[in-house]
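Every protein chain but one is kept in place in this view of the complex.
Chain nomenclature is as follows: A, B and C, assigned in order of appearance, with residue numbering initiated at 1 for each chain independently.
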Amino acid sequence: MIPHAPILTIVLPIFAAFLTPVVGIVAKRFGVERARDWFVVGVAILMFIIVASMVPAVWGGEVLVYKLGGWSPPWGIVLAVDGLNLLVALIIAGVVSLVAIYSVVYMERDSGLEKYYTLLMLVTAGSMGVTLTGDIFNLYVFFEIMSISSYALVAFRRNWDSVEAGVKYLVIGSLGTSLLLLSIVFLYGLIGSLNIADLAWKLGEIKATQSLPMIVPLMLALLVTGFGIKIAMVPLHAWLPDAYQAAPSAVSALLSGATTTVGIYAMLRVSYLLFGALAIGMMFIVLGLITMVAGGLMALVQRDLKRLLAYSCISQMGYILLGVGFGSSASGSAQVMGIQGGLFHLLNNAIYKVLLFMCAGAIVYRVGTSNLDELGGLGKNMPITATLFVVGALAISGIPPLNGFASKWTIYVAGMEAGQPICTAIAVVMSALTLAYFLKAINLMFLGQRPEHLREVKEAPPLMLFPMLMLAAFCVVFGILPGLGIDLVRPAQSAVMNQLGYIGSVMGAG
Amino acid sequence: MNRIVALGMVLIVGALLVFTVNEYLLPFGTFPERRIGSFENESIGQRILRDAPETTGSANVVTSIVWDYRGYDTLGEATILFTAVCGVAMLFRVTRRRS
Amino acid sequence: MSLNYIIAMMLFTLGIYCLLFKRNLMKMVIGLQVMTNGLHLFLISLGYREGGIAPILAGEMLERGAAAELAAAAVDPVPQALVLTSIVINVCTMALALSLAVYTYRHYGTLNPFRIRRLKG
Partner (left out) sequence: MMAGMTVIVRTISRLLFPFLFLFGVYIVVHGHLTPGGGFQGGVALAAAVLMLLLAYGMEGAQAKVNALQAELAESLGGLILVWMGLMGIIVGLAFFKNVLPFGSLGQVLSAGSLPVFNFGVGIKVATGLLTIFYAMLRIGGGEE
């Protein structure tokens, strides 16, 4: 492990964000403007390497505790890295690296690129900070970094749609983070601590001596609402389709791959550690079902590719919540299967969702629109993009030799074992529905009559195809060898189930 | 109609919050006995108040929390300021239309 | 009765109402401010001790080196530090929101971000 790896993972993107404008000025002076773009790509890859260097220790069962300022856990801030954190950190670092490579070509026609790359690094820093921290107020601070920079990124193109989407996202998002802060304040008022492990320990002590006061479910509700806004759980999803449609496709890919993953992670971490005593399994199942069904039905009627992808993103969030809910409402092998399925789906969702948004971006880059009614017959012009899109679409619908099937199948089995056949049946039906709307999109875009003005459309540039190819390769590999994916997820699953180990390691570091 | 239902929901949330803070938190002005306390049955505020002048050398305990015990939070806060500056500058950037 | 807490929570609710029901961007920003300021008021009240002094070692207490005396008399410093962080975060959100408002008004001549309604699906 690289020494100080947990903190370097977070400080590196912050430092890079401070430096990006300077690098941009210097690069412009020497006439190599691309140097700034490749600087960001390099930073992202370096971050991935640093995260990967923590893998052996953490998968060996260790919880890495980094004491900031040398203060022992309850008094200062700690970073605590266990299997669950590390999986999410790997996803973020991977997604950011690929999105940075993709942006080099995709964003070249825009102005204000030094701001774009700075904000990209800030989103990364915020996501990493939320992921690795072990302190609940610190989680809030980095959640705000992530949120504020994503509001700015959504409004990046500054046309009416993006400004409206940015305003909407900002208003709803600030409401969410305020509810989050309110819950944290309640926790501090009730318990007098801010360290997550310490809070969990203390809440456990309260539960042992008396029945839980009503303020505890209220805090859970506030936290879930706050994080739920970030992952667009269904009654709170209004901002997401607008934002994903109006943002540049690279930003949509980043948001769908990194920030929603972080939202799910934070929700899992907090509700498992602090509120494990309540019926969180049932809560996740209900929220997951509503999100999945509503997202899927809305996606069915969309006429815009990016909007369709946005709604399917909501629907996939529902699957993840459902899988985790099956796991936490059951015991024994169903518990293991459910949590594994949910987390595997989290990984897979990040892979194919980013792939699909990148394909949509390639089409927007070459054609200039993502309106399905104006597209058609592009399969002849863009064969590689079409193939990759089909791979992603089949993966997201859960067609056998691809990764979506592996994780969805795990979730179904867990659902049956957990004694929830109706919910499982609804999930299977929604999967078929997913296939239906993706087939519609494929049909409208790549097959059928090609309008006259699309004759000259060319294949996407190789630098954009490269990250897409890599993601598609992951889709296929995890589909053919699902054991590999499950192995990748197993440390995270055992970390979710071993909450006492986390608390003990963090508090024992003092 | 829709509006009245939503207004009612906001009012219910407000009433719930007021009830909760009144009922489940100990009354205003009682620190630190009410907290369940941290490891040695001492809330972090009390412990920091006792130790801070000695361990950080700062006479202002709030400053010693802001910059030492929770200095990393404050770095995050400075980063947020940078983010906001970046976002505003992005929004008001001057572009020349391509010829 | 803890009047401070109750008033703070009422401000919070008022802010939520304003944020959700007003269609003017400036009013929404004001609602956001009222909401978060209620929250800050709540947070800062949480650390109060009856008759407490500021958590600063100063004056004759400093000359005597009476750190223990300070610990027995001062209010909780942690909420003060948290509220400082939170205020700055709030200022930054407000700066971005106001910039969006200024931009919208300058370029589209409206402060209602929901003026043009797309077909929502």
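Here are a few things to note about the model shown:
Operating definition for what follows: contacts are C-beta pairs under 8 Å (C-beta built on N, C-alpha and C of every residue); 3 or more make two chains touch, one makes a residue touch a chain.
Here the structure is a predicted model, which is why all the values come from computation and not from measurement.
Partners of the chain left out, restricted to shown chains and counted across the full complex, are A, B, C.
Checked against the full complex, the one of C:18, C:71 or C:84 touching the unshown chain is C:84. On the side of subunit C, the interface with the absent chain consists of residues 54, 56-58, 62, 65, 84, 88, 95, 98-99, 102-103, 106-107, using the contact rule stated above. Contact between subunit A and the absent chain runs through residues 4, 7, 11, 14-15, 18, 21-22, 66-70, 158. Although one chain is not drawn, its touching partners on subunit B can still be listed: residues 53, 56-60, 62-64, 66-68, 71-72, 74-75, 78-79, 81-82, 84-85, 88-89, 91-97.
In this text, only the chains that are shown with their structure count from here on.
With centres taken as mean Cα positions, subunit C sits 29 Å from subunit A. Averaging Cα coordinates per chain places subunit B and subunit C 9 Å apart.
Centroids built from CA atoms put subunit B at 25 Å from subunit A. In subunit C, the positions touching at least two other chains are 12, 16, 20, 42, 46, 78-79, 85, 89, 92-93, 96, 100, 103.
Residues of subunit B in contact with two or more other chains: 17, 25, 32, 43-45, 48, 69-70, 73, 76-77, 80, 83-84, 87, 91.
Per the touch definition, subunit A reaches subunit B in the complex via residues 14, 17-18, 68-69, 71, 74-77, 111-112, 115-116, 118-119, 122, 125, 129, 137-138, 141-142, 144-145, 148-149, 151-152, 155-156, 158, 182, 186, 189-194, 198, 202, 205-206, 213-215, 218, 507, 510. Remark: subunit C residues 12, 16, 19-20, 25, 28, 32, 35-36, 39, 42-43, 46, 78-79, 82, 85-86, 89, 92-93, 96-97, 100, 103-104, 107-108, 113-114, 116, 121 touch subunit A in the complex.
Note for the complex: subunit C touches subunit B at residues 1-6, 8-10, 12-13, 16-17, 20-21, 42, 45-50, 52, 55-58, 62, 67-68, 70-71, 74-81, 84-85, 88-89, 91-93, 95-96, 99-100, 103.
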